[in-house]
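Yeah, one chain of the complex is gone here, protein chain that is, but the others are all in their spots.
And now, chain A:
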Amino acid sequence: MLDDESVAQDEDDEDEEQGDARDEILTPGTVITSNSQWMRGHGTYVPLNTSSITSSLAGTLTRTNKLLSVRPLRARYNPEIGDLVVGRIVEVQAKRWRVDVAAAQLAILQISAINLPGGILRKRTETDELQIRSFFAEGDLLVAEVQQLHQDGAASLHTRSLKYGKLRNGVFVAVAGTGGGAGVVRSKRQLWTMEAANGGGKIDVLLGVNGYIWISKHIESDAAAEAAGINRMEESVSSQIYSSQNNHIDVTTMREIARCRSVILALVENGVKVDEDTVTRGYNEAVEFGRESMEDDIYLGGERGQRLAAALAGR
């Protein structure tokens, strides 16, 4: 039965291929061009003793002026400077942390790249190094920005902004396969606040470019700190930002956070990319689904997930 299906599908696909050859997929070993005017980019190589640019991945072709590269169907996260990432502390060393950001290597967070409580003018002392675990300990989640890349591709992070730092009051979701496939795509906004349904208050959704996602209760920022102005904002950084204690969260808010998580997992399962548009629309659909039955089921696996994806595709 499976065979018949795949054969039928093959025929369908062949018809489509005639319709648009841009649907073509490059696979490893496919020669892209032997014309020497093009330059090779990521996902390509030139075999020894030839001059033909050959694909080394399964994916689609991209052209930037004279540069040809292959965009993979799926790949692990590859850090780039400026990326907003969610990470988890794996190891604490003398002056730095090692952070899992789903890349080929662990990222590095120097103690000099974080905001220490007590303001920007405070001198970093050995005491800070001795109590390094009081800022981040193993297993802590944080949001950071990629500051620089090393020769071997490892990333250095920084959290020197009030937007970044330790994560609390929420739930973590990991989505595999960034850069293509059903994963997080780079977009204008990775972090937004949305109004939860059913009186759940506001929730923050943070889509790390590396496929790690954090959904949390929205906490209004301290009014006094905002009034102090940008220059003095960092001085008001208190040790509270490194607290691992959650605020009080209502049960309704927790439910809406869980619903949002179900939506993201359903998007991934059905091969829909994860961005602000799909998550907000998916969430609204899911709220509607929830009103259909009395028990308000927030589970969106299997058939319900397929329905959600279909509703999103149909607009």
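The definition used in the following text is that a contact is a pair of C-beta atoms (placed from the backbone, for glycine too) under 8 Å apart; a residue touches a chain by one contact, two chains touch by 3 or more; residues count from 1.
The rule we apply is simple: contacts and distances are computed from a predicted model.
Asker: Of the candidate names "Exoribonuclease phosphorolytic domain-containing protein", "RNA helicase", "GTP-binding protein" or "STE20-related kinase adapter protein alpha", which one corresponds to the UniProt protein name of the undepicted chain?
Answerer: Checked against "Exoribonuclease phosphorolytic domain-containing protein", "RNA helicase", "GTP-binding protein" or "STE20-related kinase adapter protein alpha": the hidden chain maps to "Exoribonuclease phosphorolytic domain-containing protein".
Asker: Identify the residue among A:34, A:93 or A:148 that touches the chain left out of the display.
Answerer: A:34
Asker: Give the residue, chosen from A:68, A:196 or A:308, that touches the chain omitted from the document.
Answerer: A:68
Asker: What residue numbers in chain A mark contact with the hidden partner chain?
Answerer: Per the touch rule, chain A residues meeting the hidden chain are 2-3, 6, 9-10, 13, 16-17, 20-30, 32-35, 38, 43, 45, 47, 56-63, 68, 71-76, 90, 100, 104-106, 152-154, 176-177, 179-182, 268-273, 313.
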